[in-house]
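Of the protein chains in this complex, one is absent; all others appear in place.
Chain nomenclature is as follows: A and B, assigned in order of appearance, with residue numbering initiated at 1 for each chain independently.
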């Protein structure tokens, strides 16, 4: 399976890796087990014993190590086997499992699965999730039955909100709004500006709840290979600048599980000062989740099923103006995959 | 997948394609969506958007067109994209999906998926289903987990009714009755004549309900690639000709879904004037359906499972006299496949 390896991926919410417990997940086609040392430091190891290939997560944590359930071999946080309870106890040099750099940041557990040095400064900036003085946030997770690039295209081409999310995130007057795609280093920013439109469901809820025309914007930032940050909102039609409410940050993070499945972590960071009541706020979250789970997910899953194992380009997709962002994303991913393949070769 | 393309296949009962709704089904390995224009004309399109491959049947019907749920592209009944609501609205020439000729006849929705011109006069004649002055008819559908040729062999070799349908459609005295196979153009007619036999379950029910010996016949007509019409019945043993009751037409129509699954539409047309009471008539239909669903289907599904992905002939099936019809059918199918392959090449 071809995934960009030298990158930070989100393995889960940081608090899913609990003290004294193991958390396991398939990431980039590899099975990985997570646990915390007694001091709380998180560890990520290949989830397959070097001896007889039993998933290590079936075992137990003993003194910051994992002990395999089958024959009691112990692996430390570097992946090295440090105890063989059998015979003379000698540990063969090859008795190792892969250990992956992990880093907790912004409430998420980040993992680096490539061979290049893991530089924590490369972790995408989701500081809005930490800024509790300015934002309140909520979060969710979906398992997508599709390759992460299909989900990434969904995020980079938000023209679909007018159709797929009509009444929830989009409204008919948005049709025809063109996307402007900007590049900032290896980041892509896909902007849509939709002046004087009826505020779609959750934006109306977020704003004045009076249905009067607003100007609406979506600004989706792609941080390769699969992290996204959306700045989206509405303000009074014709007003010069955003107000202290009526907008929020959307966090969208994709992690390939396999070639055909994806872990999708998402969150919303709402600026404090919203006009929403607790009930409206609850409804806002529920409708947003509904849009992702009951509208996006089925269509992306169906898209993958239609594509099957075919190469995406081999099916000759028609290209429209709205595909500018998605196509640049695909090309950038291909370039990085080629660069990694050349470094390995 | 190798299917005969230049032929009419039944996609469903005509009334399954309802006004204002979409009906979708996989046929010859292709996903197809059906709908009706405002004037009732049926349309069949490739069920996969040309842009991002979403099943069109998830969208909606707008002005005789299908609008894709994902980005709002609209396709007309010729398969051409006639509306791109994005950017400058230009529609790329390649923005098309396949459109298939369809024709409603005999209560069924026929589709032509090949490149040759679709000639409605080639639709097999099931006029008995339309002749309500002379026949009453009933119908059913089964999803078969096997290649359509296996089900076709079942229909062309009715010697199996003596064993598989003993007491329902067959009786022990039928054993040994030879098949006579006649060719009429590209049609095959497989006849069995079984003089002086105990009337099998449903034939006894259909006839005098006294269990006295009868002469029985089955005349199965194959109209390639996968349409069948059975004339079957009983009359007084030794009588010279059929009576106005004691027989019926069986309609058996196979449509490949995939290499290993088949849509099976069937119907019975009973000459008006039957001696059956409404209760007996109901029981007749139930037993006939039982024979297909609980006796034929399990054995054909098991046959496919035993064959797996192997080529049928590679398993060296033993050939008996009863296989004359099935073998001719297989050879005729192979010849037509080769002819189509040569035309394409």
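Keep in mind that, in the parts below, a contact is a pair of C-beta atoms (placed from the backbone, for glycine too) under 8 Å apart; a residue touches a chain by one contact, two chains touch by 3 or more.
In this text, all values refer to a predicted model and were calculated from it rather than measured experimentally.
Undergrad: Out of A:31, A:242, A:283 or A:328, which residue would touch the omitted chain in the full complex?
TA: A:31
Undergrad: Which residue, A:86, A:143 or A:335, contacts the hidden chain when the whole complex is considered?
TA: Reading the full complex, the residue touching the unseen chain is A:86.
Undergrad: With the full complex in mind, choose from A:28, A:45, A:61 or A:95 the residue touching the hidden chain.
TA: In the complete complex, the chain left out is touched by residue A:95.
Undergrad: Residue-wise, where is chain B in contact with the chain that is not depicted?
TA: Contact residues on chain B toward the absent chain are 153, 157, 159-160, 162-164, 175-176, 178, 298-299, 302-303, 306-307, 315-322.
Undergrad: Mind pulling the chain A residues that touch the left-out chain?
TA: 31, 48, 50-55, 58, 67-72, 81, 84-89, 92, 94-95
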